[in-house]
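I have placed the structure first, in the form of structure tokens, so that the comments after it can refer back to it.
Note that one protein chain is taken out, while the other chains of the complex remain in position.
When the chains are written out, they are named A and B in that same order, and each has its own residue count from 1.
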Amino acid sequence: MNALLAALVGLLFAAGTWLLLGQRILRQVIGLGLISHGANLMVLLAGGLGGRHAPLLANPTPRADPLPQALILTAIVIGFGITAFLLALGYRMHALEEDEP
Amino acid sequence: MDFLLLGVPLVPALAAPCAAACRRAAWLVALGGCGLVLVTLLLAAPPTVAGLSASAEVPWFPSLGVSYRLRADPLGTLFGLLVAGVGVLIVLYARSYLEHEPRQPAFFAYLLLFTGAMLGLVLADDLSTLYVFWEATSLASFFLIGFHDDRWDARQAAVRALVVTVVGGLAMLAGFVLLGLEAGTFRLSEMDPHRVQASPRYPWVLALVLAGAFTKSAQLPVHFWLPGAMVAPTPVSAYLHSATMVKAGVFLLVRLLPVLGGTELWRGWVLPVGMATFLFGAVVAVLQDDLKALLAYGTVSALGLATALAGTGTELGRDAAVLYLLNHAAYKGTLFLVAGAVEHETGTRNIPQLRGLARAMPVTTALAGASVFSLVALPGSGGFVAKDLAAKALGHGLEGWLWAGAVANAAFGTRFLQVFLGRGDVTARHEPAGLWAPALPLAVLCVLFGAWPPLPEAVVGWLGADHNVWPKFGLGKVAPAAAAVVGGVGAAWLVEQVPGRRRVRGWGGDHAFDALQRTLLRFAALLTHFTLTGRLRDYLVVVLGVAAVGAGLPLLSHGRWPEVGPISLEAAFVGMAACGVAATVLSRSLVSAVVALGAVGYSVVFLFMALRAPDVALTQMLVETVTLVLFLAVVTRLLTPDVPDRHPLAAVDLLAAVAVGAVAAALAFQATVGPPSQRLAEFFAEHARQAGGSNLVNLVLVDFRGLDTLGEITVLGVAALGVLALARRPR
Partner (left out) sequence: MRTVVLKTVAKVVVPAGILHGLRLLVVGHDAPGGGFAAGLVTALAVVLGWLAFGTPAGHRRWEFGVSLGLAIGVASGLGAVLLGRPFLTHAVSFVGPVKLVTSLFFDVGVFVVVVSATLAAVRTLWEAGS
């Protein structure tokens, strides 16, 4: 299972890099999105998959490690903010290009 | 009472903004700041004579043993009195000198900043405190040298002075850190010289600290910044660049003498540099035609002698250096103020043009006479007392050099006095009291040093030594001094006859400095040209390539490789995600790429659920939805079919992508090798009761790591503001 997830991480990173190196801003933003998925999964993997249950106190042990989950949650929201910002940036660049043909 | 001490450097610093805010009364604020400090130090001085050194501290980085710590010992108090006392006189002088200067408040603000920094420097008992104030004086000096910031030469001189002193200061910082580590403490008063000097790193400590001291005190070969600093207004030259700041280097040598001094290495490094600077400065001073340049090289020379005296490493040498510095502050301060008065009233500083000013400026002439008397060290002057002690401290081998320096001193003293003698074309208008009265106390001090034995004896006694300071006026001492003066007058006459002497300028490193600066800038431009191509793609290839190589190389040697295991439910989600990725990359249309990205996101949501991360899954799902909305909102606007999606180097991109992906996969796999640790999960579960919640992820977010979350929502907020700024329609 670990190997499979690791392979998915690699795939996400490779595809994200490929898109990031392209020329179009929107595809670059998409590439960044793929890379953030990969990074999130990597953090989750690094925390170990030893937990059998969600990290709620009501659940019996072994529970999943809450720290990587909290970090990923943070990363997801920040990634959202960055995506929004990049889209606005792309829009702005586009608007400026339209103004000066 | 001891805590009052901590305020001494802060009072002038706090008065600085007040001075900047006041227009007319700025000089009064400055006077009040300096005066208050002077009175405080005068009150603090008597106990130190009895050997009671008040000290006070505020912890700064307690874990590193670093603190803001001051100590009013005899040496520090003596220099503190000098700084504050001269400061008061300079404020009074500058008021008249800068009468018509519109930026007078700023001037006094900088001056106050400097006074505070300098007081902190001399009173510091902690190496880090000393360093901070040391650099603060460099900074204040930078602003004051470049005060006339509309002039290129002023700006360049300020930059030269700053770069030289700060580079030296950085070396000194490294030396201080080493010294603190070797001594086991950063407190100057608690260092054990045997421990430091026995350390194998002692030569490094010494070399680095000396770099700071030598640059600050303008020793060869980095002396050039000091004559350059003469573009500053004359009160600054008198205060910073002759009476106080440039003495900081020698002060540091004297301060560290008990810890670092007394070794062969100390003597072998400090003494030759000091003597060479002493002779060089004196000779070059004679050749100058500019009043202030002449005094500036004279200061270089005097600092050289003081450094050499500290370089003897003996107690006698220390006392001689301090006495010499005080005496120098008195006479050179006076001379600068006189030079400023001359320039202010005649409009020039060019010696050959200036003659016969004695008639219009009698008091100024008397002041100049009294201080030159001390400069040329005639018997009965403070200079004679100081030079006599210096000769004793240096010993027999160097007396000849000392005498040669005395001849040169006498020569440039004569050239300075020439300005007042004879008849000349340039006439002074008059002689305002504001330009001579502040110099009067300094000139009186000059005379007292040589005429009233208790004064120099009290200074040396205060420092804790008991040797006899007062010279015996035998023929064997008076005759060489008189001979030096005669020789000096002759040398001055000779120099006047040399036709080519006007070409003797810039003796030193300022051209070399400028060339080095230009070369560095050109190198920087070249480097920028190669590294900053302006194309995002190039940067990304470099960044990702470095990441792949940096993480991949260790994996190759230390990594472990996966074994194929049984396939589970999660594998289905992985497959879904992989299909989504493929669709994202391969889809021709942007809209379908966006939708495919959403598919990847939802597959990841399922994965998170399967991997027992419900909070993450919930948030990811919601964010995926909002992101989709955002993409679809702009996607129609950003369809630009005419832009080529790939450039000819697509193969490089493919290579980079595959490399990054492979390394990421390998890294992710390595992270899972080894038994998963339950330590963190257990830690959070144990402490959850304290926080009162049972959703551990939420507890981590709001209770355990609340500050991180606060930072995160700040990022989100800033991103939203960025969106608003970039894309909002104008109203």
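Just so we're on the same page, a contact is a pair of C-beta atoms (placed from the backbone, for glycine too) under 8 Å apart; a residue touches a chain by one contact, two chains touch by 3 or more.
Values in this document were obtained by computation on a predicted structure and should not be read as measured data.
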| item | value |
| --- | --- |
| Given B:Ala56, B:Leu257, B:Ala681 or B:Val723, the one touching the chain that is not displayed | B:Val723 |
| Sole residue of B:Val300, B:Val623, B:Ala656 or B:Ala671 that reaches the chain not shown, by the stated touch rule | B:Val623 |
| From B:Asp388, B:Asp615 or B:Asp653, residue that would touch the chain that is not displayed | B:Asp615 |
| Residues in subunit B touching the chain absent from view | 614-615, 618-619, 622-623, 625-626, 629-630, 633-637, 691-695, 697-699, 701-703, 706-707, 709-710, 713-714, 716-717, 719-721, 723-724, 727-729, 731 |
| Residue numbers in subunit A that touch the chain omitted from display | 54, 56-57, 73, 77, 80-81, 84, 87-88, 91, 95 |
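Note that only the chains that are shown with their structure count from here on.
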| item | value |
| --- | --- |
| Subunit A and subunit B: spacing of chain centres that average the CA atoms, whole Å | 44 |
| Interfacial residue positions of subunit B with respect to subunit A in the complex | 537, 540-541, 544, 562-565, 567-568, 570-571, 574, 577-578, 581-582, 584-585, 590, 593-594, 597, 600-601, 604, 607-608, 611-616, 619-620, 623, 626-627, 630-631, 633-635, 637-638, 640, 643-647, 653-654, 656-658, 660-669, 671-672, 675-678, 680-681, 684-685, 688, 693-697, 699-701, 705, 708-709, 712, 715-716, 718-720, 722-723, 726-727 |
| Subunit A to subunit B touching residues, read off their complex | 1-15, 17-27, 29-30, 33-34, 37-38, 40-42, 44-58, 61-67, 69-70, 72-74, 76-85, 87-92, 94 |
